[in-house]
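In this view, the complex is presented without one of its protein chains, the others remaining in place.
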Amino acid sequence: MFATILQTLPQVLIDGLALGAIYAVVALGYTMVYGILELINFAHGEIFMTGAFVGTAVLFLFQGMGLTGGLPPWISYVLILFVAMMVTGALGVGIERVAYRPLRKAPKLISLISAFGVSFVLQDLVRFIAELKTGNYIVSVPQLFEGRFSLSFSSMSAALGNATVKTNTVFIFIVAIVLMVGLDIFVNRTKWGGAMRAVAQDRETASLMSINVNKVILLTFFIGSALGGSTGVLFAQQYGTIDPYIGFILGLKAFTAAVLGGIGNIRGAMFGGVVIGVLEMFASANLGLMTGGNFGAEYKDVFAFAILIVVLIFKPEGLFGKAVKEKV
Amino acid sequence: MGKLANLKASLQGSKLAQGILLIAFTLVTAGAVYLMDRSVTAFLLLLASLLLLYYTSFTNGIKWIIALVLLIIVIPFATSGGSSYESYMEVATQCGIYVAMALGLNIVVGFAGLLDMGFVAFFAVGAYTYGIFATGQANNFISGDLFPLSGGTFWIFILLGGFMAGIFGILLGLPVLRVKGDYLAIVTLGFGEIIRIIFNNLEKPVNITNGAMGLSSIQPPDLFGYDFTFPHQFYFIVIGILLIVIFAVRRLEHSRLGRSWKAVRENEIAAQSMGIPLIRTKLIAFAIGASFSGMMGVVFAAKQTFIDPTSFTLIESTTILVMVVLGGMGSVPGVILGASLVTILNLQVLTEVTNWLNQLSMQGIINVPTALSPSKMQRFIFGMILILVAIFRPNGLIAAKNRKIPKEVVTGDESSNSKTTTSALRKVRSE
C-alpha cells in the first residue's frame, strides 16, 4: 500500500499544488474582507466564477478578432487576466456598495443572508448570459497552452513515479506567486496597505486618523475580488470547462483554507490554501486504497469539510491567527 | 379617498364588518376555485383568506376555529370541484411540509439566533428513517427478512422520524456549540453536505441507504386497511401534524424556554449571566427544530414513495432559510406566510408562467429564449428576495412581536396588593 502511495506521490503533489494555489488566491479574498469587515463574503466564490466566465468571454472575443494567432499565448493570457481582474474588481466594489454597505450596522446574521442572496443572484445571472450566448451554461474553454511535459522523479529514487505537468500548471504557479507576493508587499509596505491594516484593527480610530474608511473598504473589495477573478481565469485554463456553479463549493473550500490559516491573516491564507489543495488531492487519490475500497474518493469532500469543522471547533483562530477575546 | 378612509375606519371598528368581508371574500374565491376549471390565481386568493383571517381582530380562539374550518372543510371542498383537485392538493401538501420545516428552522434561527445552513439534513434523516424500514432495504443489515414493514407503522414512524432527527440535531449541536455567528453558519453548512454525501455513499461496506440509487417502492401509509396514496389524503395527514407543530411552537415561544432562546439570541453573555444554561438551551433548540423537520421527512418519503440524496441538497436548506427570512425571523405567522409564499411561487406560479410563455412562443406570438424561462430563475428570485429583505425589511413580512407585559406586573407596583399582581400575571400567562 505504502509503495503505491509513494509511487503516486509526485503526481499527487503537483496536482495538489495546482489546486492549492487556486484555493490560496481565492482564500485571500475571503481573508481580506473578513479582516476588515468581519463579514464572510459568501459571494466571493461567485466572483471567482464570474472571473472564469469573463476571461473566457474575452478569449472568445480575441479569437473572433483573430488576435490569438498573432500574439504569443502568454501575452493574451496576461491581457485576459488583466481584463478579468478589472471586471471582477469592479463587480466586487458594486456588490459592497449595493448589498453590504447598507447593512454595515445591522446584525451579522442579516449581512450574511444578504451575502447568500448575492451569491445566488450572480450564479443565475451568469447562467442566464452564458445560456443565452452559447445555448448551454456549461462552457468549454479554448486552451492557450496545450503542451505538457514529464518530470522524471524516478531517476531520483525508484520508489517514486514520474509526474506529468501541464504548461498551464506552471503558469498557475507563476501567476499565483506573483499575485501573492504583490499583495503581501502592497499590504505591508505601502501607504494604502497601512491604511487597510489600520481599518482592520479599529475602524473608528482609523477614521479619526483621517483615513477614509469607506475608500479603504472599497479598495479591499476591489483587490480581493480582482484576485478571485484572476483565479477564475487560471481555473478555466487549467480544467477547460466552466459552469456557473463551480464557485460555491470551491469558495467553501477556499474559505476553509482561510480559516485554517487564521482568518484575517494573509500569509496564513496562502499556506492554508496549499495545505487544503494537497490534502484534498491526497485524499481523493488514496482514501480508497487506505480503507480497502470501502470509503473511496467520493468521500473527499467529507474530508475537506471535516477539516473545516475540526479547525473551527478546536482552533477557531486558525494556525497563524490570534485568538480574539469577545468584547462584552 | 374619503370613501376609502371611511371604509377603513368602519372595518377597524366593527368585527361584524370584518367578518362579513372575510366570509364574502372566502365565498367568492372558494366559488371561483370550485367553478373554474383551473385557475391558480383563484386558488391563491382562497389561501389568502387565511391571511385575511390573521388580520381580523377576532379573539385567538375564534381565529383558530375559523382557520380549521377553512383548512379542513372549505379548501378541500372548493378545490374538489374541478379536475385540478389533486394538483391543488399536492401544492397544499407540499406547502404544509415546508411550513412545518420552516417553523422548525425558525426555532433555531429565529428564536435562538443560531444560523443553520444545513437544515435539510434533518429532513433527510426523517425521510431515510421511514424509507429504510418501509422497503426491503433494512434486510441488508438486519437479518430475518422482516422488512418492508407494513404501512400501518407509518404513524409510529412519524414520531420515530422526529425522534431520530432530534438526536441528530443534538449530535450536530454538541460540537457546534463552541462556534458562533458566521462560523456556525459554515459549520452547519458543512454538516449538511457531509450527511448528504454519506447518504449518497453508504451502500458499502454495509448497504444502508442504497446510495445514489435511492430507495423506491416505499410503503404508503395505511390506517385500518385504508391506503393513503393521493395528495388529498396526505393533505389531511400534513394538516394534522402541522396543527400540532404550530400549537407546540406557540406554546414554546412564550414559555420559559422560549424566552431563554430569545435572551440567548439577543446577548449570549448577558443571558448566561442571568442564569440561563447556555448549552442546554441551544441543544434543545436544535433538537426541537430538527424533530419537526424529521416528522415531515417521514411524510415526504411516504408521499414520494421514492427518496434519493438529490432531494436533500444545499439549495433545499437555502430555500427553507429564505422562507424564514422572508416571513420574518422569530415570527410564527410570518414564517407560515413566508413558507407558503415561497412554495407556491416555486411549484405553481413559476411553472404556470413558464407553461404560459411556452404556449405563447409555440404559437409564435412572442419568442422567449429558454434561458429566460421563469422556472429556471429560482435561484435569481431567491437571491433577490434575500438581498431585498435584508436591506429593506430585515424583520420580514410579518415582524415578530414580543408580548407586552403591563408595567405594574413587572415592577410589582407597591400600592396594589400582591393578589392583583398575581392575578395580572396569571392573566398574562393564560393569554
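Every chain is named by a letter (A and B) in the order it is written, and numbering of its residues begins at 1.
The criterion applied here is as follows: contacts are C-beta pairs under 8 Å (C-beta built on N, C-alpha and C of every residue); 3 or more make two chains touch, one makes a residue touch a chain.
Keep this in mind: contacts and distances are computed from a predicted model.
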Tell me the UniProt protein name of the chain this structure doesn't show, selecting from "Isoquinoline 1-oxidoreductase beta subunit", "Heme lyase CcmF/NrfE family subunit", "Tripartite tricarboxylate transporter TctB family protein" or "Branched-chain amino acid transport system substrate-binding protein". "Branched-chain amino acid transport system substrate-binding protein"
For the full complex, which residue in A:136, A:152, A:188 or A:291 touches the chain that was left out? A:136
Missing-chain contact among B:231, B:258, B:294 or B:338 belongs to B:231
Chain A residues touching the chain left out here are 4, 7-8, 11-12, 15, 19, 136-138, 140, 143, 148, 150, 161, 164, 166, 235, 239-243, 245-246, 249, 280-281, 283-286, 288-289, 293, 296-298, 300-301
So that we can see where the missing chain sits, which residues of chain B does it touch? 4, 7-8, 11-12, 21, 25, 32, 36-42, 45, 48, 51-52, 55, 83-88, 90-91, 94, 200-201, 211-214, 216-217, 229-231, 304-306, 308, 310-311, 347, 351-356, 358-360, 362-363, 370, 373, 375-376
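In the analysis below, only the chains that are shown with their structure count from here on.
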Centroid from C-alpha atoms only, then distance chain A to chain B, rounded to Å. What do you get? 36
If we count contacts the way the header does, which residues on chain B are in touch with chain A in the complex? 109, 113, 115, 175-176, 178-179, 181-183, 185-187, 189-191, 193-194, 197-198, 200-201, 204-205, 269, 314, 318, 321, 325, 329, 369-372, 376-380, 382-391, 394
Please output the residues of chain A touching chain B within their complex, sorted ascending. 39-40, 98-99, 102-103, 106-114, 116-125, 127-128, 131-132, 248, 252, 255, 259, 293-296, 298-299, 301-302, 305-306, 308-309, 312-313, 316, 326, 328
